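One chain of protein is taken out of this complex; the other chains stay put.
By letter and in written order, the chains are A, B, C, D, E, F and G; residue numbering begins at 1 in each of them.
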Amino acid sequence: MSRATVPDSTDDTTAVYTYPDSLTEVPMRYCPGCTHGIAHRLVAEVIDELGIQERTVVIATVGCSVYAYEYFNTDAVQAAHGRGPAVATGIKRTQPDTLVFTYQGDGDLASIGLAEVMHAAARAENFTVIFINNAVFGMTQGQMAPTTLMGQKTTTTPRGRTLQQGGHPLNICELLATIPGVAYLARETMTAPKYVLRAKRSIKKAFQAQMDELGFSLVELVSTCPTWWRMKPLEAFKWLEDEMLSQYPLQVFVDKTEQND
Amino acid sequence: MSRATVPDSTDDTTAVYTYPDSLTEVPMRYCPGCTHGIAHRLVAEVIDELGIQERTVVIATVGCSVYAYEYFNTDAVQAAHGRGPAVATGIKRTQPDTLVFTYQGDGDLASIGLAEVMHAAARAENFTVIFINNAVFGMTQGQMAPTTLMGQKTTTTPRGRTLQQGGHPLNICELLATIPGVAYLARETMTAPKYVLRAKRSIKKAFQAQMDELGFSLVELVSTCPTWWRMKPLEAFKWLEDEMLSQYPLQVFVDKTEQND
Amino acid sequence: MREEVYMAGMGGQGVLLAGQILAQAAMMVGLEVSYFPLYSPEVRGGRATCTVVIANDQVGSPVVGHPAMMILMDKIAVNNHLDRLRPDGLVVVNSSLAGEEFDRDDITTITIPANDIAIDVGSERAVNMVLLGGYVAMTESVSLADIEQALREVIPERHHSFMPVNIAALHRGAQAAMKAISPTR
Amino acid sequence: MREEVYMAGMGGQGVLLAGQILAQAAMMVGLEVSYFPLYSPEVRGGRATCTVVIANDQVGSPVVGHPAMMILMDKIAVNNHLDRLRPDGLVVVNSSLAGEEFDRDDITTITIPANDIAIDVGSERAVNMVLLGGYVAMTESVSLADIEQALREVIPERHHSFMPVNIAALHRGAQAAMKAISPTR
Amino acid sequence: MTKRKLIGGNEATAEGAIAAGCRYFFGYPITPQNKIPEYMSEHLPLVGGTYVQAESEVAAINMLYGAAATGAWAMTSSSSPGISLMQEGLSYMIGSELPCVVVNMVRGGPGLGNIGPAQSDYWLATRGAGHGDGRCLTFAPYSVQELYDLTGEAFTIAQRYRNPVMILADAILANMKEPCRLHERRDHPTQQPQWAVGGARDGRPRNIINSLYVDLPEEEQVNLRIARRYAEAAQNEVRLAEYGADKPQILLCAYGIAARICQTAAQRATQAGVPTRLLRPISLFPFPAQTIRRWADCVEKILVVELSLGQFIEDVRLAVEGRCPVELMGRTGGMVMTPEEVTDRIVQMGQSD
Amino acid sequence: MTKRKLIGGNEATAEGAIAAGCRYFFGYPITPQNKIPEYMSEHLPLVGGTYVQAESEVAAINMLYGAAATGAWAMTSSSSPGISLMQEGLSYMIGSELPCVVVNMVRGGPGLGNIGPAQSDYWLATRGAGHGDGRCLTFAPYSVQELYDLTGEAFTIAQRYRNPVMILADAILANMKEPCRLHERRDHPTQQPQWAVGGARDGRPRNIINSLYVDLPEEEQVNLRIARRYAEAAQNEVRLAEYGADKPQILLCAYGIAARICQTAAQRATQAGVPTRLLRPISLFPFPAQTIRRWADCVEKILVVELSLGQFIEDVRLAVEGRCPVELMGRTGGMVMTPEEVTDRIVQMGQSD
Amino acid sequence: MFKVIIDASRCKGCGLCVHFCPQDIIELSDELNEAGYHPAHIISEEECTGCKMCVLMCPDVCIDIYKEIAEAAVND
Partner (left out) sequence: MFKVIIDASRCKGCGLCVHFCPQDIIELSDELNEAGYHPAHIISEEECTGCKMCVLMCPDVCIDIYKEIAEAAVND
């Protein structure tokens, strides 16, 4: 049952959509039009719908989403840059009946934290990763990330990313797809309602995989950073669709929940 | 021209095989029958054959091969555990006309150093990795490595590796094969003369790729650790062939030198 | 001579730029100067403050507990910082966003409707220049002409088309300040 | 009472096991004891040494500069360590691998052809027990019977079939030592 | 009284933790402490605990962070290079006010160094825990029995002060075997502390474990609270032991394995006519500064003996504040001084006056 | 005399390095020093240099290790948490006797902390470099000009002592803009030092860069050699500056940004009738202990002002050895004291006697 | 009939709801909110179909939608 259809009783109306329980009321500090906010909302809706708010622990990592512990209305742990998956491991190993997810940017996960996420996947650790790939280090002011596109200008690739300076973009899902410990793995985006709905379905499956103790799950959300892309929010959506999706095609890579049904 | 056919002139004989120039005469400290020694010899022969001894820098990493700087008769740098690829990056970026290779065990490369090797590959750093996968931490007395097989007993999996405790074995070549910066990538072994010859060909190609500035190259050598497998050298060869090769099949994954010819 | 000025406003209002231009001007007339910003961690929409200290010789502390001068760009800035102004200090306030009423009567208050003036000279983004002009009118370390010079250095060449607006804003701010010297003193 | 013994040999010769058995025996008779090994970093083929200190009450330093006693398992051990034996000290040497000739004449030297004896009792691997037996014959802290007790504790159950050989080796070592008290003293 | 068992320092450390209620171990192998993870991997499953071999020390300390965040009694162990890699994680632990136990079996450094005994991580242990004003509470056992006892106690102390506790030993203590009295293994506490995460169930307010404070005054308050805990620890947790002459001419200061060496040296020097007392700090932070200061007024000289080139001596000097001369006898790089050498040095000091 | 340019502390640091001949930068972004990598990525390619964005600080320091091994003039920069992650690598650098320059723009800690100014990495910088007896030579600039000058000089000093040199500043200095005189960019030295790797060509004996010494006495000798270099540095590289009253009643000790604050405070306190002198160590290791000790005999009291809770003060106390009372005025967690507050404190100290 | 409530204090004026509303009934106001943004508002609520596109796309979770109960009952 979708949280959105739960009637929030007032005198003469039914709620079609109201603010999710699993978000606090703290206004989010993201820049206008940044998809971090959409991603937060989707995760919160999924937590509401699965009825797991009281069992959930969010792991806020270092990036623009570092304050995730203020936004998600659940227990929370703030982890060192890149180490969310190690922290999640520590939590799940001691409290296996919690539901744990890390929320990590591409700098956090694909740069400094690559080893931790890959090893967690290899160990088939039973938690979920929400991976926000916006092709840039947002919080630190727009430097190159491992996922920055070839030719993309950032504050540390002022002439555009080149093979010589920064190498090739790293495709995290394609890497993780080779690892047997992965139970659910998908790449989604949020630049249109249909994508948002797809993304939410994937997030829900990822949590479902965790609830069913199938192992490691990760949903990559190809995201925008209008500020450091130096674009208006809608321009950023277009650039994402035109430029990023060919490097990061949307796909469900692994889905062991299906076998489970 | 093969180094082995160079006549080492004595009065009445020609050398069919003599000790490679690129090895010092320091006796190697490896246990009897350990394939580390074969791997060293092969690399040294390749360096001799390519005539690059004076341009080569070996990066000894931390594992039983930590003393590689004593054995290879070239400039050498000893790197912190797992960080060989970062050190190699630093050397190649400042001295691009050197030939640099790291010599790394599976603990070094696949456990603590996973991020460094993957990122070096993604950056298409132009050096070579010799990766010794013996399914165990040799130097520290036989603990589980990421490449330890399921069920394998080690000093930290006294009841055999299980999914719960240690997760799945990590297949490094399969992971790296998804990365476009890789110019040469192969998995070989050394348990029989034919394999040894194949392994040497791959090592030579990897160095060739580096000399041609094609990017990152890596040769995985499926290896033995008779001591911590608690086997005689020949038993270890058999166990490797029977048990390891199904998890780590021999294969040339990427070969851009071909396109270059 | 040691001149300490503290500026505060919302990120995007050009607080930091105003501080840098003042610092640049001071340097160009041969004074010693130190400028330092404090951002809040939000990339946008956060608060921005900066301190500029100008001196004949060594600047000494760039940190100032109770500055003698302030430029406050909006209500929040007034609420957060005005109490730290030194008694007998001088504050230039943007009355468009902060009103005209303040708690303190031991200071000199220059109120300038900077948003209105900025719109009037052609760009709401010139609010910072209006207030800076007002400030310069009240101090002796640098002149409006020095600020104009500094502007040319600090503003990238490709934005020099905005020069006239900025200069107009400066002067209008200065005029407004001269008129506005508060009677609360 | 403070008894300090230093043992050295090649890895694999059972130096460390000998030290542990001695320590175990000392503990079992109610003494205080400290055993510590020093390996060289090669997994195999390296050198192994250990120190055992036995005392009535606190052991104090487990590190000993000039031990009063030594067990040296081969030539290299003699070359590397004998000069550190305290004047008037006692050394038990494996003459099978180290010969009978030593540089020092200010010490008591017990030479035991330990390899030969070990082969004789049925296992070359019992060399360490032969030498330990020789040592125990020369000291008062523990007896051969104590060592036998300790052996039973230290050797894993599944290897208890080797017990008789080890015990024989101990006793033969002790006999050899009694006979061998060197006339160099 | 329980039976004594001849047991190695590493094993005693691991067993001490298990016996005290530790049920989670996250670690990465490194000599000379490999027997600790090996022991844990063997024994923890038998008591319902969990051993996780981390992919690195960085991962290990962050797994520990996660486990500690749930209130679990958890630990890691390593040796010098691995402890260096844990500095960021330890700083996070301190900043987030999380208890844990970290064992450092120090080896010769810097860099890869060697696996000989050393005390050259003194600063790393007592000043360390990376960046920021936080520190580890640090204890230095000097025998196998003390490794066992202190590692066990460390868990209680860590919980009390919500701060990492470091057990600082060395390659000799790690490998040394001595008789040790073991007590029954205790169960680990089942109730989560009130601050721990694990799901905000049944209406309990949600908990947040965090070291980020954008509000600078709030961060300052946090740091002052942590500093107050250290001050409290300085009241309650200072431990030391003293041995030897009651009216000493020379005071020896040494901790850990160096103190063992000095125990014998103090005895011999006293016998040789230079009355010598050994003061052995067991807690390194908090440091027994007051006792040392008191002795400084009564002795001719202090000799500091450490397996490093002048780290521990700074704490002694800070305590002494010039009251008497303080001399250093240090070794480094895996080397140890012998009791004979220390004795000679004391006798020489005693005679030079 | 060259023209003055209004330039930020980060930019001055980066430009100072380039101007001195640094051509290689390996780093990972972190606030408040992001403008350093950004500047480097923009400018290094223009002078034939190379900027590599490492995947982490651990990778960055190890890339630096590789670059330093070839004799290249190379640097990295970071801020507190990143510097914690570099501890193992720095220890390797020291153990392998490699020169390099590391900049730490300290922020509020521990843990993630905040991006406010702090000096709470004092121990990390001066006692640090991870495990072992090694240390970084550490310099603390206090103005944009000094950031520029000292960062440049750091390369020469690093080469001279074959040891990492750390530039320790903070979030205010990083973001502060001040007039700065820039000199011409110098070319970097083309000849490899004799110990560097890069291929053993033309019959030169092969070079090995290594910190592993299985032979313990050899390792001890290496450490003693390194210690001798530090002793040499203590002879040649101690730097300090003094300001204020010639016959002071109170001596202020402060470094970096705190010294800037104290400059004004010393002036005002003197004016207020308490003659005050400021002693500002510029080199933190080696530490200007002798000068402080001399002053300790001449003043009533010393006030140590630091943006931390009592780290720097230990070096002052070690220098003073009880000759006069040493008091602390510390802030933490990103907070700073104002010159007014310091003045008040001095005046109060001056009157209490 | 739907009731669309946009929390103007949270709104950052990103315009995504404006763009994605198929009925084209959302607009940014000329006024600034406290945070300095031009918040979105509904210009013609009666045309709203309750499709939730605006909700789906809003990064700041500013939008609540209610349905009048009479209709709701019919629909259920």
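To be clear about the criterion, a contact is a pair of C-beta atoms (placed from the backbone, for glycine too) under 8 Å apart; a residue touches a chain by one contact, two chains touch by 3 or more.
None of the values given here were measured: they were computed from a predicted structure.
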Where the missing chain touches subunit B, by residue: 4, 7-8, 10, 12-20, 23, 27-28, 30-38, 40-41, 192-193, 196-197, 232-234
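Going forward, only the chains that are shown with their structure count from here on.
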A-G compared against A-E, more contacting pairs: A-E
Centre-to-centre distance between subunit F and subunit A (centres being mean Cα positions), rounded to whole Å: 39
Residues of subunit E whose C-beta touches two or more other chains: 31, 52, 55-56, 58, 81, 88, 92, 96, 111-112, 114, 116, 210-212, 214
Of all residues in subunit B, the ones touching two or more other chains: 66, 78, 80, 111-112, 114-115, 119, 123, 139, 141, 146, 166
